[in-house]
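The structure appears below as structure tokens.
Omission of a single protein chain aside, the complex is shown with its protein chains in their original locations.
Here is chain A:
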Amino acid sequence: MTERYELNKNLAQMLKGGVIMDVVNAKEAEIAQKAGAVAVMALERVPSDIRKMGGVARMSDPKMIKEIQSAVSIPVMAKVRIGHFVEAQVLESLSIDYIDESEVLTPADEDFHIDKHTFKVPFVCGAKNLGEALRRIGEGASMIRTKGEAGTGNVVEAVRHMRTVTGEIRKVQSASRQELMTIAKEFGAPYDLVLYIHENGRLPVINFAAGGIATPSDAALMMQLGCDGVFVGSGIFKSSDPEKRARAIVKATTYFDDASIIAEVSEELGTAMDSIDVRELSGNSLYASRGW
């Protein structure tokens, strides 16, 4: 384990209990920081707009990313397409704080994810289950986010993926040591990481929930299900009162086990983003099915 990898996992630890918000310009980034975001994700279009507009979604314009970097003091993250290691090289050259190798953008490689060990900057990657999380960690991701279904405003997939990961962790933990290699084979996960789960009962990196969180209760739900923090994409800036909703989601994430505070912050938030029933999505419009 290299020192750089440890430092990169450490940065994720500093984000714990916090909310990472998608922003498309410096002004939104400032609103997010003021509301108490622990980091911002700089991108050209939030996932719900990527859905509407279709076509190929790519890494953002470096100029926009630089503007956001100079507008806020909190960490700035940005997305690259799955497998697009040159987009990652570009972001590293901008001294980005975290790269999200994201299924929300159109994959550039349908067979291989980026070899993240070759980078100094940290990566966060999406996962639907434990095997996928451990494969990404094996490739060098220093933070995981359960995928959910981005741009839907529907928390159902986030819940499914979080429950899947925690259920599978319990399974590995309670298995006998003799069973671990077969589990590694079934999960398609590196043996040493399966052994780590068996011995520690948790992922070796921080895990945030993502994909469909639209309300303070959604954020608190994911926290009570055991994630370390939340990503909110379209949920904030596609709602009717982004500033108020951002502050409310931050508070609900911190006081996730206090229903009276969640009730209080949920009052008069206006309307949430336009939402989609995930069952109406199929094929390529299910972003969570991208990556492997």
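A few comments on the model shown:
Assume contacts are C-beta pairs under 8 Å (C-beta built on N, C-alpha and C of every residue); 3 or more make two chains touch, one makes a residue touch a chain; residues count from 1.
We take it that contacts and distances are computed from a predicted model.
Of "ArsR family transcriptional regulator", "Pyridoxal 5'-phosphate synthase subunit PdxT", "Lysine exporter LysO family protein" or "Amino acid ABC transporter ATP-binding protein, PAAT family", only "Pyridoxal 5'-phosphate synthase subunit PdxT" is the UniProt protein name of the chain excluded from the display. Among A:Ala35, A:Ile137 or A:Ala214, the one in contact with the hidden chain is A:Ala35. In the full complex, the hidden chain is touched by chain A at residues 3, 6-8, 10-11, 13-18, 33-39, 73-75, 92, 95-98, 120-122, 247, 250-251, 254-255.
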